[in-house]
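What follows is a short report on a single structure.
Only a single protein chain was left out; the remaining protein chains are all shown in position.
Showing subunit A:
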Amino acid sequence: MYAQMVKSDVPRVKGLDEMGPEERAFQERIDAGQKIEPKEWMPEGYRKTLIRQISQHANSEIVGQLPEGNWITRAPTLERKAILLAKVQDEAGHGLYLYCAAETLGVSRDELYEQLHSGKAKYSSIFNYPTLTWADIGAIGWLVDGAAIMNQVPLQRCSYGPYSRAMIRICKEESFHQRQGYDILMKMVKGTPAQKAMVQDALNRWWWPSLMMFGPSDEASVHSAQSMAWKIKQNSNDELRQKFVDQTVPQAEYLGLTIPDPELKWNENKGGYDFGEPDWNEFFEVIAGNGPCNAERLGARRKAWEDGVWFRDGLTAHAEKVSARSAAAAE
């Protein structure tokens, strides 16, 4: 999942005894682990929170095509090119499932695009970082898709049926993406010194932004507490970040790489790693639009949409002509 800091519109999480009968019945179904389906009653806050989260996730898949897409034409072998094409195609497909899931909540794909293009809706901060070398394609698969999987696996159990089902399909494909990323890096670290240096450089640049993907600590966040009560979110940001670090450090060691964090140290007592704090100022700047690639990414998406107006209008006009002709023929 690529959703960060999704707001829930609630001042605080209500207890069951403060709810009206409908809301109470709804909450009890969620507590019992039942899925909520599109036509069923749901609190407005639940609907809006889900739309924000799913659209942020869908937007991330779409914007996420760009940093990797710019290496398809430069992939070093035909096989790597084919694998990367397949991966980016999957991401567009994930965007499609997710926009469809959001549509079941009463919002159209065009509206969601409009919110993305106007800057109202967000996408993951990670895609505002540049892909400078081929090792970045490996690092994205390994770290970015790895962090995404960490978030997405619990979302397969999300209370909202269409989102949960979309996540089940997406998770299957994401694990292939992560493996292909790690495979690129395995090949490179066994290669020439220049290739090894390229991999270390990629890790240096992607490590901290990957940790930021989980968002700042949300132990005190009312939005996270509400999302957890609604089972839209299952784990805190810190829990997931810890899990990610614990999983990734041994993989980096296996590749013979150094994690760029002097504070990183195994902590026997907690059975996990201690690690440094990401630079949250940088994170907030990126979210605010000041990351290295924000302008290019959003600009590319807007341009694709605006340049495509004639194409979409042409298809619509043709469909109208065809239905007018068949109506005329039927008369």
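Going forward, a contact is a pair of C-beta atoms (placed from the backbone, for glycine too) under 8 Å apart; a residue touches a chain by one contact, two chains touch by 3 or more; residues count from 1.
Convention: contacts and distances are computed from a predicted model.
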(message) Since a chain is absent, check the UniProt entry for it and pick the matching name: "2-oxoacid:acceptor oxidoreductase subunit alpha", "3-isopropylmalate dehydratase small subunit", "ABC transporter permease" or "Ring-1,2-phenylacetyl-CoA epoxidase subunit PaaC".
(response) "Ring-1,2-phenylacetyl-CoA epoxidase subunit PaaC"
(message) Tell me which of A:Tyr2, A:Phe26, A:Tyr46 or A:Tyr99 is the one touching the absent chain.
(response) A:Tyr99
(message) Using the document's definition of touch, tell me which of A:Lys14, A:Arg165, A:Lys187 or A:Lys243 contacts the absent chain.
(response) A:Lys187
(request) Can you work out which residue in A:Pro76, A:Gly119, A:Gly256 or A:Gly289 touches the chain that's missing from view? (result) A:Pro76
(message) Residue by residue, what part of subunit A touches the chain that was omitted?
(response) 62, 65-66, 69, 72-82, 85-86, 88-89, 92-93, 95-96, 99, 109, 134, 184, 187-188, 191-192, 194-195, 300, 303-305, 307-319, 321
